[in-house]
Every structure is written in C-alpha cells, then in structure tokens.
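In what follows, a structure is listed as structure tokens, so that the remarks can point back to it.
With one protein chain held back, the other chains of the complex are shown just where they sit.
Chain nomenclature is as follows: A, B and C, assigned in order of appearance, with residue numbering initiated at 1 for each chain independently.
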Amino acid sequence: MTDPSNHELTSDTLRPLPFDPAKVPGFSEKLLRSHWENNYGGSVKALAAVKKRLTQALGDKDLPPYIYNDLKREHLIRTGSVVLHELYFENLAGSGKAGVRERETIAAAFGSFDAWETEFRRIGAGLGGGSGWVVLGFNLHSRQLENYWMADHATAPANTRPLLVMDMYEHSYQMDFGAAAAKYIDVFFQNIQWEKVAERLEA
Amino acid sequence: MTDPSNHELTSDTLRPLPFDPAKVPGFSEKLLRSHWENNYGGSVKALAAVKKRLTQALGDKDLPPYIYNDLKREHLIRTGSVVLHELYFENLAGSGKAGVRERETIAAAFGSFDAWETEFRRIGAGLGGGSGWVVLGFNLHSRQLENYWMADHATAPANTRPLLVMDMYEHSYQMDFGAAAAKYIDVFFQNIQWEKVAERLEA
Amino acid sequence: MTDPSNHELTSDTLRPLPFDPAKVPGFSEKLLRSHWENNYGGSVKALAAVKKRLTQALGDKDLPPYIYNDLKREHLIRTGSVVLHELYFENLAGSGKAGVRERETIAAAFGSFDAWETEFRRIGAGLGGGSGWVVLGFNLHSRQLENYWMADHATAPANTRPLLVMDMYEHSYQMDFGAAAAKYIDVFFQNIQWEKVAERLEA
Partner (left out) sequence: MTDPSNHELTSDTLRPLPFDPAKVPGFSEKLLRSHWENNYGGSVKALAAVKKRLTQALGDKDLPPYIYNDLKREHLIRTGSVVLHELYFENLAGSGKAGVRERETIAAAFGSFDAWETEFRRIGAGLGGGSGWVVLGFNLHSRQLENYWMADHATAPANTRPLLVMDMYEHSYQMDFGAAAAKYIDVFFQNIQWEKVAERLEA
C-alpha cells in the first residue's frame, strides 16, 4: 500500500474525459458530455459536500448514530459513483478488440471468451430500464475473475478490483437509444478500450 | 494478478475458524460456533448451490435476463457474505492492541487514531438492531483509508480492500448480548487481531 | 374487502394509456409511448412470467428457500412497477390545478399547500440522476398524509395508499429533458390530474 494520505476524492474537481466525446462511434457527443458533466460531475460535487458534512457531524456528540449513517450511506453511494464512472470512461473509446492475452485470461476463467461475453451482456440486458452496473472483476479474496451484477453505486462485490465496468443507469443510453438497452450494449462493446482492461489485469 | 483460475469459492468446504471459539473473552463458544457454522457456513453452501444453478441458467436461452440476474444478485450477496465472514473471523481473537505502525497509518489518514475509532464505533452503533457491516478499507482507486457503512453483504465500496471488518448482523451478538449492540462493539474491539490488519496493510 | 379472487395482475395485458400521449404539453409523444410500452409494459410481461415460474417453483421441494425468494423479490419489484406506473399515468395529463378540497386537505396535513409542494419537489430533485418514486400517500395505519421517498419499485411505505405518484426513473424524462430533472418536475406539476387525486382521497 503506497500512500494512504493521498485523498484524491476530497476535491470537487472532475477528471477530464480521457477521449474526445465527439468521436465515439454510436454515441452522441451530447449524451457523453451530459453523462460526464451531470452524472459523474454531480457525484464528484456531492461527495465533496457530504465529506464536509461528515466532518461536522463527527464532532456533534448529540447526533444519533443512525443519522450519522444516513450521511455515511450517501458517502458510500457517491464514492461508488465517482470511482465507477472514472473507471467506465477510462475503459471506453477504444477499438472494441480484445488482445490475445486478455482473451486467453478471460477464456481460462469462464471456459471461453464467448461464455464471458454472453454472461456480461445478459446481466446488462437484465438491468435495462432500471439502474446499476455490470462489472468484470478480479476478486482479491478468492483470486478469481467473475462478472458481477450491481443494483446501484453502493452495491459491489467485497474486496474486488474492477477490470471492465459498464454503466447501466438509464442516463448512459436513454438520450441516444431510448429504451433500447440492447443497442447501447452493442455500441458499448464496439468501443471497449481493451488496452485499459489489459493494464488493470497487470496491476 | 497471479492465478485467475484458482476458484476457491466454488467449493462448499468451510474454512476452519482460525482460533479456539471457547477462548475469546466476552463471547460464548455457542455464539461463535453458530455464527461460523450457520451464518458463514450457510453462505458457503448457498454460494456453491447458486453457482451450479447459474451454469445451468446460462445455457438456457429462453430465460429472461432479469431472472438470470435474480441469481446473479444471490451470487453477489453470498460472495460478499463468504468473503466478509472469512475476513471477520481472521481479524478476531487477538489482543485488541494496535501496533505502532497501524496506529500511525490510521492516525495519518483520520487525523488521529481516536478519530478513526470514534467513527468506526459510531457506524456500528447506527447499525444496531438492523444488519450490515462496518469496514475500514483501503480504496484502491483513491489510494485512501476510509471507514465504510454497509447495509448488507451486497453493499460495498467499489474497488476497495477491507483491512478490518466488523459484522453488525444481529447473529453476531444477539445470543450473548441481546439488543445491546454497544456491548458487542466493546467486546469486538477488545478482541481485534491487529496483526492481521497489519498484514493486510502491507499487502 | 370485496373480491380477493379478482387477480388482474396475472394477465400480461397492458392497461391503455388514459390520455392521448400526443397532447400532453411539455412531453413528447415518443417519450410517453416508450415509457408506457417499454417500462410499464415490460413490467407487466415480466410479472406474468415471474408468476408462472413461482407456481412451478412452489411445487419443487428441493428448491432452497433463498432461491425461491429471489423470484419473490422479482415478484415484488414487478408488482410495484405495474401498480405505480398505472397510478402514475392515471394522475397525469390533467390541468395541473388542484381543487379547493384537495388543497385544503393537503394544507391541513402539511401546514400549507406550498409546504407540501416544496417537500414533494425536493424529494424528486434529490432522486434526479438515479431512480425511484415520490409518493403523496395516506398511511392507513397512522391515518396521516405524508410524502415518501422511494428508491425503487420495491421500496414503499408499509400500509399506505398512494394518492399522487411521480416517477423519477430516468426513463420518465431523459429522452425529452436529458439530465434536467428539475424541468421534468415542473412539467409533471403542470400536468397533474388532480381530479384523480381527489377521487383517491375519497376512496
């Protein structure tokens, strides 16, 4: 563990999009900018605000602990939203073509690369019309690669490093695709930044 | 990432308790055995059963994806329960005395060791009478140490390695302490295995 | 209680929209049709499918009860989605003008009609970018009118009759308003069918 005092998430500065939102085939620039500015950006600002309130609240000895936890729940949700959105934008705007090594690693864990993709897409399809995330994660406890269903920003597999994340909140697709979540999933797959997944696999 | 094909969690074998449950001051052997066998053990068996059903379900092309996700949700909950329980039992049955290095690392992140302990205990108190976990975690994304509130086994901070976990499900204390969650938290703190926390800090 | 055997929700027939979706000022016909057909209609069909599976599952004595409950959870979510969507469309496409009696009843419960509206809108604003419902409900247990925050279709106040419901899932507004949830809330208020709320107050 390198530097625990490096508290990036206390700032309300947004990480810039790691790609030109006008040049991601299948997505409108408007949707990608709105997603980044309003949904990701909204959570960055909310997280900074919640952290200030937590500091005040911790000093208030008369505050019932369940009210304190209402803030800690918001803290967890917003932390999840910030982290997952940053990972999402990072693994977007690529060629959609997995390298040999990623394909082999995934195939070894899931039986075949196709089996992995089938499950990952199916979890996404099942979240259509609702909210949540699909994550290919490396479970640090069991040392295994698995796909996970997540209902919202606060739902996550314990002790797991996400390698590929797909946002299934409706703000990820409604503006361009309406209710057609399946089309969004196709477009997402065509734009996966597999080099970033490879990098996370090495980490 | 070492060995993604090492799927420990597919087995329905329980990891033995890493201590003698008759010798943890403040807890009855009966409670600790029941917690390990029924609650942890129940999830180990449920997880193995759910994984079998998922394999069948993946091959069933007529299954609506939202029904598939009902199983993936159970998969996530049970994975969380198994992982968190194993971490919990590992960080129990110690001296309750944090070493200098852990104290300093925690103090650096939270202002003081006391500030950390106050928040960790408060989150626990707020979960009394309900269910959930309190986790001191190292967020791999923001590189910071934080305490997190978790509502159930499927709630977790994204991309975070747990260093110290405290179970707040009522099965952790009702048998010995009734509704007195605060007493349980005291006893938990007296028995923290800080050497294990130190080890996780180094990982 | 009149007729418990009248199981409307077992059918997969959609209730028609109680208004012409081309004539609701501020909403596009496209959004309203998509909301009705895909989101409401999707849940009607899912609920019928889940009920069939529950009947099969109830006869399977080897099925672990927690797997049975995965289906019961889906049953609860889809029931909520169907019921709340039907109530939502019913209380839409009106003049937006509350009658004297409704205003007085609401004012009596909340201090003033404005106080009620302020809270109702604020809950909606807080749900922007996520999912859930806002409900003005009559709590049958406490005999009081209250506004309630609901995180998803399965979240609801126990023993409460909804009088006015506002959908805050992003499919209610993203297509027309993007991330501007506040504009959607304005348009929703301009189109409340208060006669329906009055009718529910009398029931």
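By definition in this document, a residue touches a chain if its C-beta (ideal position, glycine included) is under 8 Å from a C-beta of that chain, and two chains touch if they have at least 3 such contacts.
Note that the coordinates shown come from a computational prediction; the quantities given were computed from them, not determined experimentally.
The shown chains contacted by the absent chain are A, B, C, with contact judged over the whole complex. Summary of contacts with the chain left out: across B:S34, B:T118 or B:Q190, the touching residue is B:S34.
The set of chain B residues touching the chain not shown comprises 30, 34, 38-39, 42, 129-131, 152, 169-171, 174-175, 178-179. Seen from chain A, the chain kept out of the figure touches residues 46, 49-50, 53, 64, 66-67, 70-71, 73-74.
Panel shows chain C; residues 1-9, 58, 64-69, 72-73, 75-76, 79-80, 83-84, 86-87, 105, 108-109, 115, 118-119, 122-123, 125-128, 138-151, 153-162, 201-203 of it touch the chain omitted from the view.
Operating definition for what follows: only the chains that are shown with their structure count from here on.
Taken together, the touching pairs cover every possible pairing of the chains. Taking the mean of all protein Cα atoms as the centre, the chain whose own Cα mean lies nearest is A. A rotation of 180° superposes the C-alpha trace of chain B on that of chain C, rounded to the nearest 5. Farthest from chain A, judged by the mean position of CA atoms in each chain, is C. For this pair, chain A with chain B, the centres built from the Cα atoms lie 23 Å apart. Work out the mean CA point of chain B and of chain C, and you get 36 Å between them.
Centre-to-centre, using mean CA coordinates, chain A is 28 Å away from chain C.
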